[in-house]
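Quick one: this structure, given as structure tokens, is what I'll be asking you about.
A single protein chain has been omitted from the complex, and every remaining protein chain is retained in its original position.
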Amino acid sequence: MKKKLLSIVLASALTLSMIGCGSSAVSGVSEQNDTTSDEADASDSKKSAEGNLNVMLETPVESLDPQQATDGTSFEVIADYTDGLMQMDADGKAVNALADMVDVSEDGLTYTFHIRNDANWSNGKPVTAADFVFAWQRAVDPEVASEYSYMLSDIGQIVNAQEIIDGTKDKSELGVKAVDEKTLEVKLNVPVSYFLSLMYFPTFYPVNQAFFESCADTYATSPETTLSNGAFILDEYQPAATTIRLIKNPDYYDSDKVKLVALNYQVIQDSQQALMSYQSGDLDTTLVNGEQVDQVKDDPSYKAIGAGYLWYISPNMKEVKELQNKNIRYAITMALNREAITTDVLKDGSAPTYTAVPMDFATGPDGSDFSADQEKFKDVCRYDATAAADYWNKGLEELGAKEITVTMIHDADDAPIKVAQVVKEQLETTLPGLTVELQQMPKKERVQRMQEGDFELGLTRWGPDYADPMTYLGMWVTKNANNYGFWSNSEYDEIIADCTTGSTAMDPKARWSALYKAEKLVMDEAVIFPLYTQCNAELISTNVSGIEFHPVALNRVYKNAEKK
Amino acid sequence: MAEATFDKANSYVPVEADFRLKGKTADDFVDTNFASQNFWKEVIARFWRKKSAVIGLVFVLIISFFAFLGPVMNEYTYSGQNLENKNLAPRIPIIEYTGLFDGHENIKTTSGTKTVNYYFEKKLPDTFYWFGSDNFGRDIWTRTWSGAQVSLIIAVAAAIIDMIIGMSYGLISGYFGGKVDMVLQRILEIANGIPRLVIVTLLLLVFKPGMITIIIALMLTEWVGMSRIARAEMLKLKEQEFVLASRTLGAGNMHIIFSEVLPNIIGSIITQVMFSIPTAIFTEAFLSFVGLGIPVPRCSLGSLISEGFNSFTTHPYQIIPPIIVMALLMLSFNLVADGLREALDPKLKEM
Partner (left out) sequence: MKKYVLKRVITAIFTLLAITLILFILMQLMPGSPFNDEKLNESQKAALYAKYGLDKPIVIQFFHYVVNMFKGDLGVSYKISKNTPITQLIASRLPISIGVGFAAVFIGAIIGLLLGLLAAFKRDTAWDTFATVISVIGVSVPSYVFALALSYQFGFKLDWFPMLYSAKDVVRSSVLPSVSLSMFTMASIARFTRAEMIEVLGSDYMLLAESKGLSGNKLVFSHALRNALIPIITVLAPLVVDLMTGSLVVEKIFSIPGVGSLLVNAIQSNDYNVVIALSFIYSAMYIGIMLVVDILYGVIDPRIRVAKEGD
């Protein structure tokens, strides 16, 4: 009772102070309060109501401009209210969305998309081929400086994209053309086998030029300055908001399938608060931290969802002479007990990985996963303490050293801090004479140091940009900025070139086996020490179904979600 | 002038015997009146009279004792991991028979509360983690005390360095006054105007993270308060007779500042140091929480709390020891500082 009294006193003190402080904005809110208290009650009941899905976000949206956005959260929200030419189905395959028909030329260099007639923007204007031309030209425009412009150049291989990015050609020369209002023609430099699967990537989403120009500089900063052509319409949003609300789009061409009435996002950066909010019913789905898994693992709503990221350690083979020794590298990779890292430390369902391309995101021509067989490189990558010690002694002998000290840099985030500590302990106990020093830093700084070669060992991760092994294997070609180890192998470079722009590119089966060969080179040379493929431990309320999770591009799709 | 001309030859020459005191003993040479005014003696006496301050001092000493000896009291080290034995609840020999600290824990899962004792499940009859083990199977007892050690070292070092810098700065600024004071005070205003968090974070990003960097960062933000106090005291004292006297006797500026004025204000300086130690511990804890604390696997009280934060509802025993030690440490330093301040402040004396 006393506590209750205290709380009343505190609450009234607070109200007083709010009125007392006299700041116009705040007192405005408290005046409003009388009128909104009913609404608040209404929204409380609305919250738990059928068809209102409440979702937790870890980070705020960085940008809702499809050509400027680069992070998963922004992509997810953009995709809620915008469709691309293609969208992802439940299995992550590209299926027709705004395009109802696609023609591919024999040589694989020309794609013709036919846009469906009932696709409209939320201001009533039809979605046209010109919207795509405008958006894609923006993506490569040096003035816009889109961070994902390489999706059109390096990866999409669209004619002239690279030249426009470099500033040698005008953006109007981009190899994309509106043949008529509803027909879009795209020309490529070389055949790109996964080109259709790029179309669901938000960088390729359309933007209506007239609307964009009417918003001036404020495009996509509020519900009024965004246009929807997808399943939902943006209802409440402001830059870096902690709450975002979307409501069903009644004019969506596929609106019969959309069962949710509204989608509410809440940014929560503290995992304890998130779990408590989930348990009290304020959230329908939330991410749980590794330590909380003990608490929820028996819950029927607990799920481990693949996040696609491959975590690995990259040795610097240019500057560090000890790491140039292959036996030392073998020793390190075999001394890592990946099983222990995932089951004892991370506990979120992450899977130990022994291949350079992680599991479950790239499906081959025969329908099987590229990295399903995790034992294919077991001669050079496995957990084997005795073999590790043998390689270690051999390596030390070759180097004429007794002790080695290496520094490992890693991000100052929860998971990498944990993993780095275990890695240090595992390496130091298995390999006598090795000292691993840890240095943690913000991610930006870690990336800069690795790209500049100012490190010895680096714990890093890579998320797939498109559903093809090339998103990983492309990294280790000579002089790639993300080839942190500065590894160079002409045979490898040749295979990769052949698979992207050469003769193998159009023969899926031959390409697939060539990619295997390339991966084997990386593993045989121990260019990287793969650790695990990241999973996110999530709680999804049992009355919610149909949320589609993907490791690539769009992490969560709510179009077919349902809440009873 | 007549008085001046007296007869030298006939005048009386005093002999030593004239001045011999009666009943000469050692005690007689002590001026009791002066002794009763011995400042420090009285301060100490007043300090001892204040019970809360004494309790604070005792706790500071106990925690310091454990901070340096606690980590070597069992076989574990602060960084030694044993993933087999992770997340074990506290278990202490002998006391375990009372049912407390016997290694059981109640885990509140979403499907109800369950009581488990992993020591039995994992068949570890002879394993004891007095405060439990963390998610890497490290001993929390060892980590708590070695964390307390790190926190204490950081805080005391930062407080002492900032005392030296802040004190000199304030004294010089106050003593010289005029232009010197104006320039020094403007610099101080600028240093004080930049949000602390920004300075500290930038420093920690620019330099290699580690204990020394944290000490420097804390020092850079805390010296301002110290210099204010030193300056104010100097302004009060510099017009007093003893300063004038020593200047007349030809003392140099530095001599006056550090040998004449400083001893007179050392009391308030020490009080301020005692207050700035808990502030430093706290700031370090805050830095740990935003990921800029002491690098792993070393730990401080702050980083232990941040580590335990995520298992707050799952394994609460992991966060409780560092919180209690930290709270006690903060409380004790504050009580000691309060006691010192009262003992030193003559205005409060009469009450």
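In this document, chain identifiers A and B correspond to the written order of the chains, with residue numbering beginning at 1 in each.
Here, a residue touches a chain if its C-beta (ideal position, glycine included) is under 8 Å from a C-beta of that chain, and two chains touch if they have at least 3 such contacts.
These figures come from a predicted structure and were not determined experimentally.
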Displayed chains contacting the withheld chain: A, B
Listed residues A:Gln451, A:Thr478 or A:Thr542, member touching the removed chain: A:Gln451
Which of B:Val15, B:Ile94 or B:Val198 contacts the chain that the document leaves out: B:Val198
Among B:Ile256, B:Ala285, B:Cys299 or B:Leu340, residue touching the chain not depicted: B:Ala285
Chain not shown: contacting residue from A:Glu50, A:Asp107, A:Asp166 or A:Glu339: A:Asp166
Per the touch definition above, residue among A:Asp270, A:Glu319 or A:Glu491 touching the missing chain: A:Asp270
Where the unshown chain meets subunit A, residue by residue: 3-4, 7, 10-11, 13-18, 20-21, 23, 25-26, 29-30, 33, 36-37, 39-40, 43, 60-63, 65, 68-70, 142-143, 145, 147-150, 165-166, 217, 221, 238-243, 266-270, 272-273, 276-277, 279-280, 282, 441-442, 444-445, 447-451, 460, 462, 465, 481-482
Missing-chain contacts mapped onto subunit B: 50-52, 177, 181-182, 185-186, 189-190, 192-199, 201-202, 205-206, 278, 282, 285-286, 289-291, 302, 305, 309, 312-313, 319, 323, 326-328, 330-331, 334-335, 338, 347-348, 350-351
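Note that only the chains that are shown with their structure count from here on.
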Between subunit B and subunit A, distance of the C-alpha-averaged centres to the nearest whole Å: 47
Residues of subunit B touching subunit A in the complex: 79-81, 83, 86-87, 107-111, 135-136, 205, 208-209, 291-292, 295-297, 309-315
In the complex with subunit B, residue positions of subunit A that touch it: 271-272, 275-276, 279, 289-292, 294-299, 301, 340, 344-345, 412-414, 417-418, 420-422, 424-425, 438-442, 445, 539
